[in-house]
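Can you keep this structure in mind? I'll have questions shortly.
Missing here: one protein chain of the complex. Every other protein chain is in place.
Labels run A, B and C following the written order; every chain starts at residue 1.
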Amino acid sequence: MDLYEYQGKQLFARFGIPVSKGQLAETPEEARAAAEAIGGSVVVKAQVLTGGRGKAGGIKLATTPDEAEQHARAILGLDIRGHVVRRLWIESASDIAKEYYLSLTFDRGAKQPLFMFTTQGGVEIEEVAETNPDALVYLHVDPLEGFHPWQARRLVYGAGVTDPSEQKQIASIIGKLYETFVSCDAMLCEINPLIVTPDGEVRALDSKFTVDDNALYRHPDIAEMRDNEAADPLEALAREKNVTYVKLDGEVGVLGNGAGLSMSTVDVVTFAGGRPANFCDLGGGGDAQGVVDALSVITRDPQVRSIFFNIFGGITRCDEVARGILQALEQIEITAPIVVRLDGTNSEEGRRILVDAAPPGLHVEPTMLDAARRAVELAA
Amino acid sequence: MDLYEYQGKQLFARFGIPVSKGQLAETPEEARAAAEAIGGSVVVKAQVLTGGRGKAGGIKLATTPDEAEQHARAILGLDIRGHVVRRLWIESASDIAKEYYLSLTFDRGAKQPLFMFTTQGGVEIEEVAETNPDALVYLHVDPLEGFHPWQARRLVYGAGVTDPSEQKQIASIIGKLYETFVSCDAMLCEINPLIVTPDGEVRALDSKFTVDDNALYRHPDIAEMRDNEAADPLEALAREKNVTYVKLDGEVGVLGNGAGLSMSTVDVVTFAGGRPANFCDLGGGGDAQGVVDALSVITRDPQVRSIFFNIFGGITRCDEVARGILQALEQIEITAPIVVRLDGTNSEEGRRILVDAAPPGLHVEPTMLDAARRAVELAA
Amino acid sequence: MAIIVDNDTRLVVQGLTGSEGRFHGLRNRAYGTKVVAGVTPGKGGQDVEGVPVFDTVAEAAAREGANTAMVFVPAPFAADAIYEAVDAGIVTVICITEGIPAHEMLRIHTYIRSKGVTMLGPNCPGALSPGKANVGIIPAEIFSEGSIGLVSRSGTLTYQIGHELTQLGLGNSTIVGIGGDPVVGSSFIDVLGKFRDDPQTEYVVMVGEIGGDEEEKAAVFIEAELGKPAVAYIAGFTAPPGKTMGHAGAIISGSSGTAQAKKDALEARGIQVGTTPTETAQLVADLAGAP
Partner (left out) sequence: MAIIVDNDTRLVVQGLTGSEGRFHGLRNRAYGTKVVAGVTPGKGGQDVEGVPVFDTVAEAAAREGANTAMVFVPAPFAADAIYEAVDAGIVTVICITEGIPAHEMLRIHTYIRSKGVTMLGPNCPGALSPGKANVGIIPAEIFSEGSIGLVSRSGTLTYQIGHELTQLGLGNSTIVGIGGDPVVGSSFIDVLGKFRDDPQTEYVVMVGEIGGDEEEKAAVFIEAELGKPAVAYIAGFTAPPGKTMGHAGAIISGSSGTAQAKKDALEARGIQVGTTPTETAQLVADLAGAP
């Protein structure tokens, strides 16, 4: 789960990482009020779960509350890389002497948290890694041993920070970032830029923060930060119904059981010349109600012109899936034709149930490839 | 540093281990007031840093505030194994259905914290270990890996606790005890008895709590719990002057440099037929002022009849020690004769300084053994 | 031979008294796996159709000689169950439970390595050595005994490919699901190393998917050290970046972890990659010279 800049900063602040004073605003009026409350110059920042806000005009300096309101009016509703701006973070403007970069990521390959730090901040880190790799200091942390202060020193001195007060402040922020990362079950905590003000104060000016979905159960406060309105409406509906669903761009609705098989099914539709409308995983134990729920999400997508059911029964029983399909056809209006392929546990019975009922527009195919081709044909 | 029962219980309570309601009292009147405030029957418990309070009459049940006051009057001033009672803990009386034992100790040999748990509580654990060893469950915790809930289960089920509510409460207390132990840098946390009330509530009825002196710098709140008045007055004085001093029973004041050499010096005095009055370690780098401070503590002991200075100079410079002795003789009235043995760094100069000054009652001897014999003779 | 589970496996099921643990534990026993014990705290002394239940894994190990644990306890308690198994001397842990926080798994991964423990999962279907033992939820009836080692991050996709192999007359030495989470106990390389040392295994099929770089690392290992013919399949060519595709670990982060990158890495090392499960099975059949 990705967090907005302001949410990440709230978590930073909770662990003692210095951030600028700010307030959330959802209307131009709220932006004005926030600017008044904060006082002085403020920055009006679009809150979207994507990068490139600055270039898209989503970040503006305002010297007066009036100006803040005007900027807010302009930024709210902006479409930034497919994300519509609905929230603004109004923040006390900072004087910037230097821009550094600090992040802590979950390194799947090394199976350890990985710190990255450079004094070349304010730009995309990939750019620094390419053009000036020596300026980027990497450091892994042993997850059992945990963080030690020397690791902060290695990053700070390794990156060539020479000012003693900066060294001290950054070392402290590094320790707190580790605490934030572990305590919040984060997959990514990025501060870019980590600024130094002209009077030598170090502060996090931005945040990029991703939390492990599997750990949200133990962070109800973070789980509540999810902005359901920002998600694709179908994906939001799917989440509500506990259906694993990812919206894609095509016309063939896809439903498989198990993540791997479902991905493979989407691939096979593509290789057969079709365009999948979605990824949808019925899960390991899919019962009839699960089938109904999944179909109700898939068919809500107006682009869907055929539906491909690809089931390999293991724990999932194919007869149960067949019953679910028939039940769904009774409960939901489904106009798109459905192609079904059933194999594995109780597949014969499942096929028999479908063939016996023989609802209109339902096609049973013997193999995954045959079924994919048929579904693509039907969507054409 | 050993804590009183009530101090240990305060720390227990801080980490969520259930204890009875109670109040401290230093006078019979305070005991009455405490009993009134607590209400119902109370137990008046002598607070001393030794065991055997019960047998010595240091723990009494009082059903009324009057009775509490009477008991307090009787217990205050009691001498329990050489400890005079100056504080009382007035605690709500508990009905006891069962008495268990739970402790977490710092196992130097295994280099790991060690849990011990048994349902045979309320008696000395050494007794259980001897008479009923199978009833005692041991479990080490890897200090890097830390505590895991399964360890609590292993203790609880291993000891044969069968009541589900007890299992749950004790498992929770075990986890909290580990947290207490590590968070407080404890060397010992013992709950004996850990009681179960007739309505099935589990509570710590006593506490034995020792904290690592070397870690007190990071626990100022615990460091403040030290009762300087309870210590031997000479040891308290020594602590104040930063002198490493342990009071013993004899007549030969001993002063060495380094813990091992000082212990060896005490031993040699004994083997030479004398009785050492104290252990005193000048430390590794002893300067003249250190010598003055140490002598001022040692000579405060009226039993001291001779003083044995045993210095092997390494970092410690013998000339500096010699100057310290002369300085002390000027500043403090020292009537006991002093026997000095100097070897190692600058020992020749040190001896020369002493021989040149030749103050009355000061004897320089060539070896540790010679010096010990001389000091013993002089004390006779 | 076979790997990870076999006739020497003595299984303790952590969570045997739960509905899933019971269903699959008994199913594993029906297959012939030696299911010697269950563990459910507080239910020690009970039994599940004759399988004795203990309060702790230590007891199950001491009393029934359990050497392998299958973890079926809910995610919030699963990490503790894994530590318990390891500390009780269990040498193989197979965690079916999904949803263990990734940070927990970082610590567990580090810990089990230091103890020399083999772990599959979390979020894995388990391991099946046809004719010997089945530990987990793999439907054994699809597979037959043979010389092909199969290792996969996915359950149903594995069944699909196994099914196609069976239809081509090919059998398996062991089918291993390593799990679909970002951090799992065993990497592809760990399992490939075991297949290398297993005389029964003559060919290897690796079934990967988007996310991470384990397939890329495995490609290097296969070329340099496996010493047996191998074929691969990768799922997720059409997955969009930044979206979790069912498995917590199946996510393209930025530009890393794509199916194409994995395919390229494998092919660069001379390893054939099937585009569909059917084609993949056929590639194995061609190698193995099956009918």
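Please note the rule applied: a residue touches a chain if its C-beta (ideal position, glycine included) is under 8 Å from a C-beta of that chain, and two chains touch if they have at least 3 such contacts.
Keep in mind the model is a prediction, meaning the values are calculated, not measured.
Taking every chain of the complex into account, the chain not shown here touches A, B.
Touching the missing chain, out of B:G8, B:G22, B:P113 or B:G350, is residue B:P113. When the omitted chain is restored, the residue from B:G258, B:G290 or B:G350 that touches it is B:G258. Taking the whole complex into account, chain B touches the unshown chain at residues 106, 108-109, 111-113, 126, 142-144, 182, 185, 187, 212-215, 217-218, 244, 246, 248, 256-264, 266-271, 276, 279, 281, 284, 312-316, 343-345, 367-369.
Where chain A meets the omitted chain, the residues involved are 145, 148-150, 153-154, 157-158, 164, 167.
To be clear about the criterion, only the chains that are shown with their structure count from here on.
At the far end from chain C, in terms of centres built from Cα atoms, lies B. Centre to centre, using the average C-alpha position, chain A and chain C are separated by 28 Å. Rounded to whole angstrom units, the spacing between the C-alpha centres of chain A and chain B is 57.
Touching of two or more other chains is recorded for residues 111 of chain C.
Residue positions of chain B touching 2 or more other chains, listed in rising order: 145.
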